[in-house]
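Just one protein chain is left out here, and the rest sit where they should.
Just so it is clear, A, B, C and D label the chains in written order, and each chain counts residues from 1 on its own.
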Amino acid sequence: MQELIQQLVNGLSLGAIYALIALGYTMVYGIIKLINFAHGDVMMVGAFVGFFSITLLGTNIAVAMLIAMAVCALLGVIIEKVAYRPLRNSTRIASLITAIGVSLLLEYLTIFLLGPNQKIFPDTAFTVKAYDIAGLSILNKDVFVFVSAVGLMLVLQYIIKYTKTGKAMRAVSLDNEAAILMGISVDKTISTTFAIGSALAAAAGVMVGVYYGAINPLMGIIPGLKAFVAAVLGGIGIIPGAMVGGFVIGLLETLVSGYGNSLYRDAVSFGVLILILLVKPTGLFGKDTGEKV
Amino acid sequence: GREAPTNQQPAPTAGAINVGLNVELSGGVASYGTNARDGAMLAIEQVNAAGGVLGQQLNPIVRDCKSLPDEAMSVSAALVDENIVAQIGPLTSGNVAGSTPIMMENKIPLIAPAATATNVTVDDKTGATRDYIFRVCFIDPFQGTLMAQFAADNLKVKTAVIYGDTSSDYAKGLADYFKQTFTEKGGKILGTEGFVKDDRDFRATLTKIKGLGPEFIYVPGYYQEVAPLIAQAREQGITVPIGGPDGWDSPDMVTVAKAEALNNTYFTNHYSSQDTDPKVVAFVEAFKTKYNKEPDGFAALGYDSVQIMVQGLNDAQAADPVKLAGALAQIKNFEGITGNMTIDTNHNPVKAGVIIEFKDGKQTMNSRIQP
Amino acid sequence: MLQIKDIDVYYGSIHALKKLYLEVEQGSIVTLIGANGAGKTTTLNTISGILRPRNGTIMYKGTDITKVAPEKIVGLGISQVAEGRRVFSTMTVVENLEMGGYLRRDKKAIQTDMEMVYSRFPRLQERRKQLAGTLSGGEQQMLAIGRALMAQPELMLMDEPSMGLAPLLVKEIFSIIKDINERGTTILLVEQNANMALSIAHKAFVIETGEIVLQGTAEQLLKSEDVKKAYLRC
Amino acid sequence: MTMLTINKLHKAFGGLSAVMNFNFQMEQDELVGLIGPNGAGKTTVFNLITGVYKPDQGQIIFEGQNLVGMAPYSICAQGVARTFQNIRLFNELSVLDNVKIACHKNVQYSVLGALMRTPAFFKGEAKIEQDALKFLEVFKLENKRDELAKNLPYGEQRRLEISRALATQPRLLILDEPAAGMNPQETNSLMKLIEMIRREFGLAVLLIEHDMSLVMGVCERIYVLDYGLIIAKGLPQEIRNYTQVIEAYLGEELN
Partner (left out) sequence: MQTKKIKWTRILLEAAFLVVLFSLVQYSISTHMLSQYYQINLTSMCINIILAVSLSLINGFTGQLSLGHAGFMAVGAYTAVIMTTKLDYPFLAALVGALFAAGLAGFVIGVPTLRLKGDYLAIATLALGEIIRVVLQNIDYVNGPAGISGIPKLTTWAWLFGGVVLTLLVVVNLVNSSYGRAIISVREDEIAAELMGINTTKYKVLAFVIGAGFAGLAGALYGHYFYIIKPETFNFLKSFDILVMVVLGGLGSTTGAVIAAIFITILTAALQPFPEIRMIIYALILIVVMIYRPQGLMGNKEFSRQTLGRIWGGRQ
């Protein structure tokens, strides 16, 4: 029992990391329907910016995170402008390819500039404390990522549902020409979307750095993939869905490793994912709006 | 900081000896290849500065095999066209396998810095040694057996769990041999778990392992994953000794896992980067000066690959691939920084193994085992 | 109020509008009629800035808006009921109406206007929380008009507002158009239902393959033999 | 003989009953109109017949076969074809290919035949092409055969949709607002076309339309739907005089 609870704690904190990355992913994804394969790599860039602002500028973790978010917001806007905007009226799959291109570019530019070796996140940035609660080992960083994931989810959900910018984003996502006719600037809205999404990625990157202690130029690939899976599992473009999707994957992996066979972790959790989709073809939170004919 | 730009290759001078570097600079194991290349390039630079080999300069030709066996094959074929005398790399056994047929066909020696699978140098089916394939690293059986012996004899543990990198054949091979020897010695394997490259979260499995209550955990894998793994194990209150192979060898172990967590962990290696042997100290210094970073095991092995090739060229007294292969097969007591080695009939280096223990963040030699 | 001079619009190599001119006086209802593919929608989209003319100018209240960004044009008081409704399908009816007032800041007035829309289209009030995409065709049309009204436009461009509406509603829509016009909104109306359009319009233009071929007051055109033959129900 | 009988059809979306207790009958070669205010449930009825939606209750008997539960393509195979309120052509394909796809239903060679390019393949392809052209000619679209469907003007797109539906060789043709977006002249010629194809191909036609000139002009019988319920049915001249219909739909009497 105790072990089960410990496993659930493990799963939630792993899930929180996935959720954090998936939030920004699903947001961009929901608005411009772009599978942004570069999202994980923006996260990586964020982690490195955080790293350098701590090691070179000597900032504390909070400032480092803000700097990383700002830099990545700008990066996201630039990426959108250069690589995605020219393709806005083309097929989605065309921008998928530029996204793969951007992803490779970020990875290998970083390797070119910094080398492929991992960098160690200074442990002065965040003092890890372990709490022993009824025999469970809970770390302050677990609490930190969990709270951040849920908090950011709420903020994001609020922005999208209730603010003007958020509504503009949704309008653009549905029909950008009609959105223009409402007086919405599509370019600005999409830029904002990328800025927010990329800033979230950066926040996630810094947290991953804090959490696992080391960062490297290819660190974005697998979490990026998992975040994509989480976003789809939760229902494309649905903010709470992405969070829940992240948690589901975190828990699944944990439970498979903990009670099944860790050798088959990815196979089993992917298998369950497929089963979920077969039962609910539009993801956990996706409404089957079914095209009206 | 920026690493030394190694893409500027000196133009092949008239009397230069071309050496191919077929390494992973992109793809999944880019960091292994890059580090090995850095080590190899340092060696070449030093050799050239000291007047070269046989009166000629070494001219490195670096190519990226993208961590793929097919690309490794293509790169080898391209290098063959450049008239190389030998090829250093690739790093993983699989990529070496891709390159093997080309090297064999063209009779050019391949020196693998870190390919540990038995069948790299020996044909599985015929049992014949591959004439042109050599390596400077340990093979899986050696290290797996070594750690099993150490665990059973020195640590006197009776039960163990293996938790290794299942995406790498290196770790898989080690796990198999560890298991074999450990059971032969009367120990019991309570479970076999796995992670994959680039995993960073190991708590689920660790919690499970904690539940199994082994006296020892064997973690064959590379430091990128092992360091956070050990940190998390200790966070979970797992205090038993943990052991592993030379893939652990990196200064990052201490920076990531922290000194305290690493206490009571051991790994097999051919050398210790904190060895006081002047040769090793000089290498570490030179490497740090050139690249502004600490060398890891791959860098050391890359360095030794070049040095053993140089030795072979000197022995052969000709910059001729076939003669070089003959000389390499005969090498005895070559003093590499990863140990003294003698190439055996299977083209594996026979060198002493050491068990290194982390003590308060310092690598200390626990015991030296001569095979 | 609106003056279009000699605009040429292309879709790739297709020359959709040829030296088209058009004038809309403040406070009037002007209708643009023409066969399928004549270029009516193209004209409206060019005014709203979604399409760019290659030559020519569009003047609105004395300023040149030819190169103004489309979202800015909305801010100047021009609002369009697009062809094919273009409602935001996974937003609710309320949210769609709110989007119509996107550029406005006066919360109270927005609320009153929303009430006004509901009173015009009680059906929309019933379906307030429904997702717009699941509304019937006619309901969506009402929503599209309501949404455009929410922008409090000075000039409203309407692209076939009666398409797909039941006869009762068609009449309703035309009386609404007349009504909002009487309250000061200028209207440029594109219609297939030329009889109806001419019956409420002050002035009319006839477009054929991208060119204005005829213009005049609504009465004049109603009497014209050519128009009768081509566009009117006899 | 009765061709289509619908009994007690129900369909609700969430809490909203779009169609309630819908009973309907139609004879072979009849031309029936379905009218009603916006949102009354007309398109929903079409979607239920053609299998796009599954009814909550009720039966749809077409030539003795219950269509409920069948996949849309098998319903089409039974001989029911339709057009859409919002045009749904294969936009990136040529006009000819649009129609050829509808002919696929009766393809006369196997996949293997296609891969091996057997004589049967060439014969079958020739037949499909011939058929497709025949349907295009009916709608005077044969000289647009190589245009992309999306580049046709609206009216021609509507005509292409009908010819595509005809190419599936239905016995019942269902048209959802075929005249929407057409001007009176175009509507007039459409009217003639509908009558003509009915005669030529011997089909029954069921149509939704808000343009009363068309409905009153061609329909032999009319059903009126409001809020999912049938509020009237009968001959055109009867329908236009029902006060309920006038109140709910027509507004005032048509002149």
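Going forward, a contact is a pair of C-beta atoms (placed from the backbone, for glycine too) under 8 Å apart; a residue touches a chain by one contact, two chains touch by 3 or more.
Just so it is clear, the model here is predicted, and its values are computed rather than measured.
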Options B:39, B:52 or B:69, residue touching the unrepresented chain: B:69
Sole residue of D:42, D:100 or D:233 that reaches the chain not shown, by the stated touch rule: D:100
Any idea which of D:32, D:52 or D:215 touches the chain not displayed? D:52
Residues of chain A (touch criterion as defined above) contacting the omitted chain: 35, 37, 82-83, 86-87, 90-91, 93-98, 100-105, 107-109, 111-112, 221, 225, 228-229, 232-233, 236, 263-264, 266-267, 270-271, 273-274, 277-278, 281-283, 291, 293
Spell out, residue by residue, where the missing chain touches chain D. 50-52, 71-74, 76-77, 81-82, 84, 88-93, 97, 100-105, 107, 109, 111, 114-117, 119, 121-122, 124-125, 128, 164-165, 167-168
On chain B, the omitted chain is touched by residues 5-7, 25-26, 28, 62-64, 68-71, 73-75, 77-78, 80-81, 93-94, 97-98, 100-102, 105-106, 117, 119, 123-125, 166-169, 172-173
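FYI, only the chains that are shown with their structure count from here on.
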Tally the contacting C-beta pairs at the A-D interface and at the A-C interface, and name the larger one. A-C
Distance from the CA centroid of chain A to that of chain B, rounded to the nearest Å? 35
Multi-chain contacts in chain B: which residues touch at least two other chains? none
Which residues of chain A touch chain C in the complex? 164, 167-168, 170-171, 174-175, 177-186, 287, 289, 292
Chain B-facing residues of chain A, complex: 3, 6-7, 10-11, 13-14, 17, 108, 111, 113-118, 120, 123, 128, 130, 137, 139, 208, 211-214, 216, 218-219, 221-222, 253-259, 261-263, 265-266
Within the complex, chain A is touched by chain B residues 2-3, 25-26, 28, 30-31, 34-35, 163, 166, 192-196, 198-201, 203-205, 207-208, 210-211, 224, 227-228, 231, 235-237, 252, 255-258, 293
